[in-house]
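Complex shown without one protein chain; remaining protein chains in place.
Our next item is chain A:
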Amino acid sequence: MAVKNFGQGTRCRPSRRHIGTLVSLLSVAGCGLHQSALNPAGRDATSISTLFWVMLAGAVVLWLLVNGAFFYMSRVRPGQFDQRYARHILIGGGIVLPVVVLTTLLVWGLSILPDPRRPGDGLVVRITGEQWWWRVEYWPEGAEDPILSANELRLPAGERTEIRLTSARVIHSFWVPALGGKMDMFPGRETMISLAPEKPGSYRGQCAEFCGASHAWMAFSAVVMDPGAFDTWLAAEAADATPPQDEAAVRGADLFLSEGCGACHTIRGTDAAGLVGPDLTHVGSRQTIGAGRLPATLDDIRLWLDHTEALKPEVKMPTYDLSPTELDDLAQYLEGLK
């Protein structure tokens, strides 16, 4: 069967033969703008990006200087140099310059290092790495119980949000390149990173630590919203699932319970209260399913239900032996859980 690539409509066109390697690489990089540290959408990612460009420019200048000196001394003016002159070059270029450059970079690096560990402005999001998906809990300021979600992170723009990370079984790593640096997630231990997104939009996050067979398929959407829109979304996310309206979806809801899906998944407002797999209360409102594996469209939800193991090797969820009509009904129900 054909397995679709994850994506949100972005595809790379093959580069023309006569275009050089550098241009090809740049065009490939351009295809992944929603998952690029070079396309920053937050304060922390901007610091990293600026640091990268300055260091790249500095490295190019140093490379030119060193190779220019080699060229000058071996081709343009070979022969012996005055000892005093050579000594100045060695001490200046070999000791003083590296010390000054490295000290400057160290001071700069240290000045931005504490930013991703600063406390947030109120909202705390706890994320637990599972194999191979993300359990997400929103803790607004003063909340006693979390708002449960999965496989998608939504953040208000212009605010710093504390992300508290842990893992259920193996080491994972949380990384949204467009928003900031990465942070490891360990079983039995909590780590913290805070993100200050600025540009509303959808960005791709990815597990950055090999964690098993489907590590590459452990992704998520990080959606940055205007604060007002975020509050509205969070209130909707806290609510129970809307009961299905049309007949197919009602049949799908019955099927969900009769097939035992509720033993692993929670759909708040129904009898499904399983905690093994992702919370599906509002799965239809997410941008992707299967932790970034496929877009959350009706066709893709059906494809996921029909070929789960092929789409995500070694996943705990089995592929159910359902008839085409039953698959349609179940997909209709899940897609309607907005």
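We take it that a contact is a pair of C-beta atoms (placed from the backbone, for glycine too) under 8 Å apart; a residue touches a chain by one contact, two chains touch by 3 or more; residues count from 1.
In this text, contacts and distances are computed from a predicted model.
Name of the non-displayed chain as stated in its UniProt record, restricted to "ABC transporter permease subunit", "Cytochrome C oxidase", "Transmembrane protein" or "Peptide/nickel transport system ATP-binding protein": "Transmembrane protein". For the chain left out of this panel, the touching residue among A:V54, A:V99, A:A168 or A:V276 is A:V99.
Contact with the omitted chain, checked across A:P78, A:P114 or A:G142, is made by A:P114. Residues of chain A that touch the chain left out of the display are 87, 95, 99, 102-103, 106-107, 110-111, 113-114, 117-118.
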